[in-house]
Each structure stands twice: as C-alpha cells, then as structure tokens.
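Every protein chain of the complex appears in place save one, which is left out.
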Amino acid sequence: MKKVVGIMMILVLCVSLIACGSPENEGNSTGDGKEAEITFWMQKYGSDPAVQDKLMQEVTADFKEKTGITVKYSIIDWDSALTKYTLACTGGEAPDVADIFFTSSLIAMSNEGCGPMEVNDVVAEMGGDETWYQAGKDEANIDGDWYGIPWRFDTRVLLYNTEDFKEAGLEVPKTWDDLIEAGKVLTEADDKGNISHAGLAWYAGMSRFDQTWFTLLAQAGGQLMNNDFSKFVFDSPEGEESLQFLVDCINKEKICASSVDASYDAVSEFMAGNVSMVYGVTGETKTSIENQAPQLNGKFASAVLPNKSGEGVSSIAFSAPISIFKSTKNAEASKEWVKYFCSEEVQLKVSQELALLNSNINVMKDSYFTEDEWLKTFVEQSSRSQSGDMPISAWSQVDAWPDGPIPAMCNKVVAGEDIQQSLSEGVKGANDLIQK
Amino acid sequence: MKKFKKTKAMVLHYAGLLLVSLFVLLPYYWMIITSVKPKEEVMLSPPTMIPSTIDFSNYIQVWKTLPLARYLLNSLFVASMTTIIGVVLAVLCGYSLSRYAYKKLQKGATILMLLTQLIPSVLPMISLYFIMFKLNLANTYIGLIIAYSVWAIPFCTLMMKSYFTTTIPHELEESATIDGCSKFGTFFRICLPISIPGVVATAIFSFILAWNDYMWASIMLSNNDLKPVSVGIYDYVGQFGGNANLALTMTTAVIVTIPAIILFAFLQKYLISGLSAGAVKG
Partner (left out) sequence: MRARNKLDRYTPIIMLLPAVIGIVIVSVYPSLDAIRMSLFDIQLLKAESPFIGFDNYITALTDPEFLKVILNTIFFCVVSLFLGAVLAMKIATQLVREYPGKAFFRSIFLSPWVTPPLVTATVWRILLSENFGPVNSVLLKLGLIDQPISFLGSTTQYLGFFSIPMLVIVVINVWSIFPFMMVMFIAGLQTIPKELYEAAQVDGANKRQQFFKITLPSIMPVIQTSILLEGIWQFNNFNISYLVAKGGPLNLTKLLAVEVYNQAFSNFKYGYASGVSVIMVLIVLIPSIFYIRDSLKKEQR
C-alpha cells in the first residue's frame, strides 16, 4: 500500500513538473499571422534597470498598437551576452531580433540557417548608406552587405571638474602638452611622491586599458590595421608613442593614478573628488554622477579630447547594429520591428531615456543633443572620431578581455613592462589570430 | 585559582569567537551601512565607517525597480524542486549503495559518484546546453532543475550512504524482513524515519547548490520572468561590467542575502545533527 502511495507521489511530482515547465517555454515565434509575436533581446543600458524596462514597455505597446505585432523583449546582462549570442548562432536558442555586437565574428561562426540575416532591403527603405555614421557602417556592413541597422553610438570625451579648473585658473586642454601641464597643476602629492589627488585618470574600469589606448593611438595619428584590414600595424612609431604617453602620465609625469587594480574605478574616484579629469568617458557618465554623487551637480563638464597636435581625430567611436536572426520564423514582422525601432523618432526617445548617443546622423542633429551642454561635446567629438572596433571576425578574440593580445599588452605596459617588447608581442599575437 | 583559570578560559573562548565573527561579518556590515548611507556619503574617500544618518530610500528604489519578489520566488521554486528531486534520488540510491555495497553494480555506482565530483563544472556546460535545447528545455525551469538535481546527487548519495551504513543496525532490518516486509517497505517504514537528520542535511546542501548557481542559469535563461536571484543581481551591473551604482548594488545584495542567512540560522541545528552520527566518516 505504502509503495503504491510512494509511486503515486512520484508520478504526481513528474506531472506537476512538466505542467510547470511547458508554459514557460518561449522558443521562437509562431508567425501564423493571426497574432504575430516576435522575441527581441537587448543588453542592459543605463544604471537604472527600471528606466529601460519602462521604455521598452512603452515602445512595444506603441508598436503593437500600430501594427498588431507583439514584441516580447528580454534584457540581457553584458557578462553573458556574448555567450548567448554565440549559442544562438551555433544552433541554440535564438531570438528573432537582437541588439548584437562583434557582428563579423557572429557571422563567421554561424551555422547554416543561424546568425544575422542580410537586410539590404531594410537599409534601402530607411534611406540608404548615408543615414549613419561611418562607425555604424563599419560594424553593420560586412563585405558589402548590411547585416543589421546601426543604432547606438558611443564616442569618448574628457570629463573634468569645473571647480578644480576654475580654482587653478586653467583652460580646457587641447593638446597632449596642455594635458600634462594641467595635470601637473592639479595633482597633489606628498613628499614621498604618493598622489593624494590626481589630475588625471584613464577611463578604465576593472583595469581595462585597451579602449583608452585606442583613443591615444588615434590621437597620435596612428592606425590599428592597414587599409584593407588584412594586417595589424600598430607596432608603428605612433603605436609606441601612444603607449609611452599612456604610461608616462602615470609614471613619469605622475599626473595619473590609474592602476591595474580590479577595484579601481576612475569615475568613482572622480565622484569622490580624488581626480580632476577622467579621460574618455561615455555619454552615460553624467547620469551616473547625478545619481550617485549629487554633491557634484553643476561642478563637472565635458570637453572634446585633446590630441597630439590639437586638431583632427581625437577619439574613437563604436556602434552596434540591431539584427534579425536567420532562424526567425517571422521575417516580415521582424523587419517591421526593426524599421520601427530604428526609426528616427523612436531612436531619439531611446537615446534620451538610456543616455545613449545615436548612429543615425539625423537623430544626432536634434536639438536634444546639439543644445545640451553635456551632449553637444559628443556631437562635436563624433565628427573627430575613428572606429574603435575593427571589422574582422577575429576582432572579438584580438580584443578579448582580459586575455586577448591587445588588452594584455596594455595591461603589461601599465604594470611597468617594456613597451617595445609588449608592443611586438601584441602585434604578433593579433596577427597570429588573423592568420589562423 | 580554579575560578581564575575558568574565567581565563571563558574569556579566551569568547575572544577567539569574536575575532572570527569580525572577519565573517565585515562584508555584511559594509553591505548594510552602504545601503543606508545618504547619497552624498556613499562615494566618499576615505569612506565613513558609520553612516551619519540612516536613509532607506535605496531599498524603496530597488524594490520598485527590480522585480526582486519575482526573482526570489523563482529561486525558491527552482531550489525547492531541486531539493525534492535530488534528495529523493540520492536517498534511494544511497540506501541501495549502502545495503548492497558488496554487489558489483553498487560498487560501480559508488565509483561513478566519486568520479563525477572531479569534473569541473565549465566542461560539460556547452554539450549539456545543446542537449537541453534539442529537448526544448532551454529557457525553462525544468532545464535548470534537472541539471542542479543531478549535480547535487553525488555528494548527497555518498553522504546518505555513509549515514545508512553507520546508523542503521542490521538487526532492525533483519527483524523486519522476517516479519514479511518487502525490501522497499523496510526502507520506507523503518530506515527512512530514523535517517531524517541525514536527509535534512542532504536537502540543505542541494538547496544551497541550486540557490547560488549563476552560470548555468544565465546560459539557459533569456526570459526575464524566469530569472533566479543569482542572475537577477546582475541587473545592477551596467555596460562594460563597471560603473555600477554602488549603493544600489549593496542594497540588492542585502535584500538577497540577509533572508537566506536568517533562514539558515534556524536550520543549522538540523544540518549539524544530520551530518553527525558517522555520516561524515566516509
């Protein structure tokens, strides 16, 4: 009798499990026309998750009203995003539309019938090539075909403490020399040389210096790769100069307190008043400071990054596309969503809510950007930027953090190793990855 | 003299415990005070050790913005189901391994249990993910539960095996068999009731395993509704993994951790009594 009861219990357990499991299984869309439904994955943006959630609810509700298509969105955290897209491209669960990155790599690894889909027709409908910045094109257009619509845009500028500058009677630096001058005036150190207040900090969280170095390389007039993207060429005089500058500010000129310490965060130090300038911050930084350190309100501003000569390129730019996955069962609905989400109107709203810049040139011309003190620097900077991501499939490996050859090279150099050697090791490592 | 010695012993006893308590509690202390500091005080360097005023607005903000209740329920559901399945399978298997340890099948199973402990968790994840996906179990509770239960089984089985071996006298079983009881009946009616402490210890272990896992959950799930707490905390880690809002991160950490600690304060008695009586003698 007891045995029977036991077996019954186990059966009930199994049944209830299966019952619980099935309704949660989203899978891909049905696309049978009556109630079209598509899935959309996007990463986290902004420091307040509620804002993004509310925004997406509004946007998807509006879209449903206009087209009758339901969009189920998922917000993915950055740490697992690459893994999820990798699995999606190699046969695992895939969304209909997604906010991807490393486009070239995802395409290279995709199995038959998986991965980003070519969307030349959507691009044509949205105004063609010239609608977006070059960096947007670089990331979304592979070998002449468009695989996504560029949306968010990222360029880096200088953050500085206006009170500190006023007190010291300084002007915003325009060249590397100006920067060093300003840094020296603003830095306070004790007799032993220990910095108690640093003039400058590289915008590097969790000891990640590669993007800072890309900006410096651009400012020195150097290039990461040659013109047809077949070889890495940063073991050039500019490459060396930029690495040297990175390190000199820390060790020689002693105006910079950055280190390879994982707990060191430049913007946090700025918020605490330990640093006067942060080199290479994103558009979102202003909201962060306002949320976390209200005591600094009105005491900070942005400026175009200085470069070696004072003119020309002085920063890097990144862009990312919204792509449709080939495995979608409802390509039509997906394209509608992409057109809607990437339309100027919606993109302006998205950029405002998530404190992002935009790849769409027209969107960036809006007064929201051009008349805001903080944001107009970014508009100016974007015309003086070059691409930060290289459009090759091995880029995700070359710039893999923390182990890729370029981030490793920057870390070694900051930690004090020989620049020549690190540079040649870095270039060799990067080129090896392309050859393989 | 004796009294002095006694007092000295007592003082040393508590002093040692207090010192270790400091080490153990420091992170929790910091979490709590950072979450209640007023905004202007959070990003001070060097930091203040005691908040100047207590401000609970962070809690209200986190509670409103993150569906923490949903995440906690998800974690609770997944962990509970894992515990039930894991414990049932482990107890059954452990009993079999204990009572019939001389048989080849049981010996083989024991070795299997021991060997699976050696496998680093990262290794099977990719293949396992694809298996789950082909079975349409990606993005489901079941997919999580199956994996967690199976990962908990080896340790729990071995623990129950030792427990059964050392606590249940053969005479008890023999008399039951003589009375006409089936093998399963003996297990269910006689041995199991005695072994409740061991079962509870096994249950606690499985529960914690499922509760704390992050990697498997984040690979399997893309649907926000199913997220357990261990993944949900990541909501406060923004772009490029950095520049998270410190105060809100700490607040989330408190909301997520403190209830679990309080719960286990009550359960620790069962945990320890469950592990004793020879269960750990290997």
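Should a chain be cited, it is by its letter among A and B, assigned in written order, with residues numbered from 1 in that chain.
The rule is simple: contacts are C-beta pairs under 8 Å (C-beta built on N, C-alpha and C of every residue); 3 or more make two chains touch, one makes a residue touch a chain.
This structure is a prediction, so every number in the text was calculated from the model and none was measured.
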Residue of A:Thr83, A:Thr162, A:Gln223 or A:Ser424 in touch with the missing chain, whole complex considered: A:Thr83
Of B:Ser21, B:Ser57 or B:Ser175, the one touching the omitted chain in the full complex: B:Ser21
Missing-partner contacts on chain A, residue numbers: 82-83, 86, 89-90, 105, 108-109, 192, 194, 206-207, 259-264, 268-269, 272, 274, 393-394, 396-397, 400-404, 411-412, 415-416, 436
Contacts of chain B with the absent chain, listed as residue ranges: 10, 13-14, 16-17, 20-21, 23-28, 30-31, 34, 43, 45-47, 49, 89-90, 92-93, 95-97, 99-103, 105-107, 109-128, 131, 146-147, 149-151, 153-155, 157, 182-184, 187, 208, 211-212, 214-215, 229-230, 233-234, 246, 249-250, 253, 256-257, 260-261, 263-265, 268-269, 271-282
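Here, only the chains that are shown with their structure count from here on.
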Chain A-chain B separation of Cα centroids, rounded to whole Å: 36
Of all residues in chain B, those that touch chain A in their complex: 39-40, 42-45, 64-66, 77, 81, 84-85, 88, 129-130, 133, 136-142, 145, 182, 184-185, 188-189, 218-219, 222-226, 231, 234-248
Interface residues, chain A side, partner chain B - complex: 2-3, 6, 10, 13, 17-18, 20-22, 24-27, 41, 43-50, 53, 74-80, 83-84, 87, 91-93, 95, 205-206, 208, 265, 267-269, 271-274, 282, 284-285, 288, 291-295
